[in-house]
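Below is one structure, written out as C-alpha cells, with a few remarks after it.
Only one protein chain is missing from this complex, and each of the others stays in its spot.
Moving on to chain A:
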C-alpha cells in the first residue's frame, strides 16, 4: 500500500462506492464510504484501505490474504464470501458493494462475529479412533482408500457453509440440534477413513448431529471457497450410510445371510441424548510427548531409534474452564493467551531427550 497506486496498477485508481455494516450487538447500520480501488485488488484490500484512511476503527478479522486461513469470511452483496478472494473486477464500475458480517453468528463488532458455535460443535464431534493395536507411526493405508477423506481435509474452516445453511441461518432454535455442513463432512471423512474403528458414526450423525435436518439444497457447496463437494460427496453419502443401517431391506438380508456388520451397542444407539461425547483418545496413562519412561525395555529400545510405545509420565492437565473443557476462545477465559492443550509444563520445542526418537550417535560429543 505504500507504493503509488497509479504506478502499481495499469489503470489509474478509481473511486468506488462501498456500504459497510458498522455496529455491535446493541445495534448498527450500513454506512456509506467512497474509497479508492486499484486494478487487481480484492475486497479485503479495500477494507484495509478504509482502515488506513477514513475508518481506522473498522473491525475486521483477517490473516493470510490468500484464501487459506478462513478468517475473512463476510457477506459481500449478500453472498457469503472470503474478502480476500473476491476480486473488485467482478463488480460493475458504478456498482455499490455492500459488506456485512456473517448473519448466522452473534456479532462482536463491525465485520467480526463470534463463531464459537462451530468450535462447540467441533468439540462434540467424536474424534478419529484408530485401531487400538496399531501404534501411531505404524498406520498404513492405501491412497485410493483415503482419497475421499482427503477431499474434506481441504476445509479451511471459514464457516461460510455453516453461515449460509438455512437450517440455522433462518431458524436459530435449531442450533443445539444441528451441527452443520462442516461437521457432516467431518463425520463422513472419519466414517470413510480406512483406519477409523468407530462403528457408530452413522447413528451418531443422525441422532446427535441432526443430519436429518439437511434438505440438501446445496448452498454449502455453492459457497465453499475450497470447492469441496460438501453435499454430493459428504452429506448425501452419509445419508445413504444411515439408510444402510436403518432402512434398507436388501442390506439387512445380506447382513443376515453373510453375518456381517454386527453392530455393537453404542452411546448413540443406546438412547443417551447428551450432545457432548467423551474424547475418542482415551489412551490410559500414556503421553507420547514428554518425560522419560518407567519401562526399562521400552527405554532401551527408544535409545536405538523410534519407539512410539515408550511410556512417559503425564504432564499436568491443561487449564480448563468451568465446563471442564478447554475454553473456546481467549474472550471467554480468565487468563491471558490461549491455554496449552498439552499441559502447561510441556514446552516446545520438546527437549531432545524426551522425544520418542533417539539418534544412534546422540551421546557422542559434538564437534
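To be clear about the criterion, a contact is a pair of C-beta atoms (placed from the backbone, for glycine too) under 8 Å apart; a residue touches a chain by one contact, two chains touch by 3 or more; residues count from 1.
Everything below uses one rule, namely that contacts and distances are computed from a predicted model.
Peer 1: Looking at UniProt, which of "Succinate dehydrogenase (Membrane anchor subunit)", "Acetolactate synthase small subunit", "Peptide/nickel transport system permease protein" or "Copper(I)-binding protein" names the chain that isn't shown?
Peer 2: "Succinate dehydrogenase (Membrane anchor subunit)"
Peer 1: Among the options A:11, A:79 or A:154, which residue touches the chain absent from this view?
Peer 2: Considering the complete complex, A:79 is the one touching the chain left out.
Peer 1: Identify the residues of chain A touching the omitted chain, counting contacts across the whole complex.
Peer 2: Contacting residues on chain A, toward the hidden partner: 21, 23, 25-30, 75, 77-80, 95, 98, 100-101, 103-108, 113-114, 142, 144-145, 147, 164, 166-167, 169-174, 192-194, 210, 212-219, 222-223, 232, 236-237, 239-244, 246-250.
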